[in-house]
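Structure incoming, see below.
All protein chains but one are shown at their positions in the complex.
The block that comes next holds chain A.
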Amino acid sequence: MQILYAHNILFCMTFSSGSTYQQVRQALQSNSPTSLPGREEHLSRIHAFLHDHLIAGSSGTLYISGPPGTGKTACLSKIMELPEFKSGYKIVNVNCTSMKSSGSIYARIAQELALKVSKQTEKICLASIERYLASNHKMILLVLDEIDQLDSRKQSVLYTVFEWPSAPNSKLVLIGIANALDLTDRILPRLQARLDLRPELLHFAPYTKLEIVSILTERLKQSGVSAMFPSVALELLSGKIASTCGDVRRALDIGRRVIELAEVRNQTVPLQPTVDHASNTSSPRKSPRKNPDAGCVALKEVMAVLNSVYGTSQSFVTDSDESFPLQQKVLVSTLLLILKKGHNKDVTVGKLHEVYCRICKKKNILSVDQAEFISLCQLVETRGILKVQGRKETRLSRVCLQWDEEEVCAALKDKQLLASILNDTSCL
């Protein structure tokens, strides 16, 4: 109880005093930004595309591709906010993941266009949309986000949607957004046949290190807290993100977590009521308030967060070491022994148990019987280390190692007992 109380107090304090941290976190929230550094070229292309079609009153198709978190939707929504398009176009913006089936997109579009439909069936909605397109109407801007979700048999829905702009007098500008670069070539090859159907393509490449750095600094500068994040830490963070995925969402999330770590470290210690003196590690001498740049983020914390995001399978070695029961460790090393040194790589639970019993006898460990052994296997399975396939006859079901053999092997080598099991081929 007392601990909880202390905890509460601690919180009240951070909420009231730690406002700079709060500001930084606010700045790194992943809501739509006002400026998009590194995307000026794309912005101008989309702008030109929409502008030209608006002036000419013609139809057109644009397909935007790129991995997640590269600012596709953000760019587009920024352009759509511009007053000239807002007034010139009738904008229909649909995210296709919220559809139940691909056919229900028609009903949604009909609803957005405020058409009067007698029944909500696919056919009737489609017919009324087409009737509307043929009639005299305002320019329509149809934006379909995550367009690959409209995947259906023979791609009829996608073809229908992509063929709308080519209809005479349709005045429809279609913009599709998805991840795959070659979606239109791969699943819609018929579009290539006719010149007027072929969509314009625009690709968003993953962000580079410099771009991520500039995005983060921009956001921090806007809220006036750029002192919190030293540029070295930013460089480290961005370099790591850019080298793996170039996803800005991930960069922002990790940045937020780094801030949290820094906040925990810098909580004002002298006022904190402690339960016992032993746990009160920070003495007033080390109080962060006296240190001028104590508030900012340290490289150590950036590394800690990056490791926790990118290194899950390492947890076998570090986190769970003590909490991994002995018998389960023996089981894993038995499996490794068979996989590395045995002749037959096809391991069944029965065979694993035999070898395990021999090892236990040799090492003078109490061995468990088969029924217990099977439940042990299943316990290890929940950790994702191995997989038991074929549930019907458990003794004959196969055991596969899920993790990298070398990695687990290297982890087990440090332990005396397990290393000796791994080197003992006589038990096979």
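Some observations on this one:
Heads up, the rule we're going with is that a residue touches a chain if its C-beta (ideal position, glycine included) is under 8 Å from a C-beta of that chain, and two chains touch if they have at least 3 such contacts; residues count from 1.
Criterion: contacts and distances are computed from a predicted model.
Choosing from "BN860_13058g1_1", "Trafficking protein particle complex subunit", "Origin recognition complex subunit 4" or "NADH dehydrogenase subunit 4L", the protein name stored in UniProt for the chain missing from the display reads "Origin recognition complex subunit 4". Only one of A:43, A:80, A:99 or A:339 touches the absent chain when the whole complex is considered: A:99. Among A:183, A:212, A:336 or A:376, the one in contact with the hidden chain is A:376. Within the full complex, the residue among A:218, A:235, A:260 or A:424 touching the omitted chain is A:260.
The missing chain lies against chain A, touching residues 3-4, 7, 11, 15, 22, 25, 29-32, 67-69, 95, 97-100, 104, 107-108, 146, 149, 179, 245, 247, 249-250, 253-254, 256-257, 260, 308-309, 312-313, 315, 319-320, 322-327, 350, 353-354, 366, 368-372, 375-376, 379, 382-384, 392-393, 395-396, 402.
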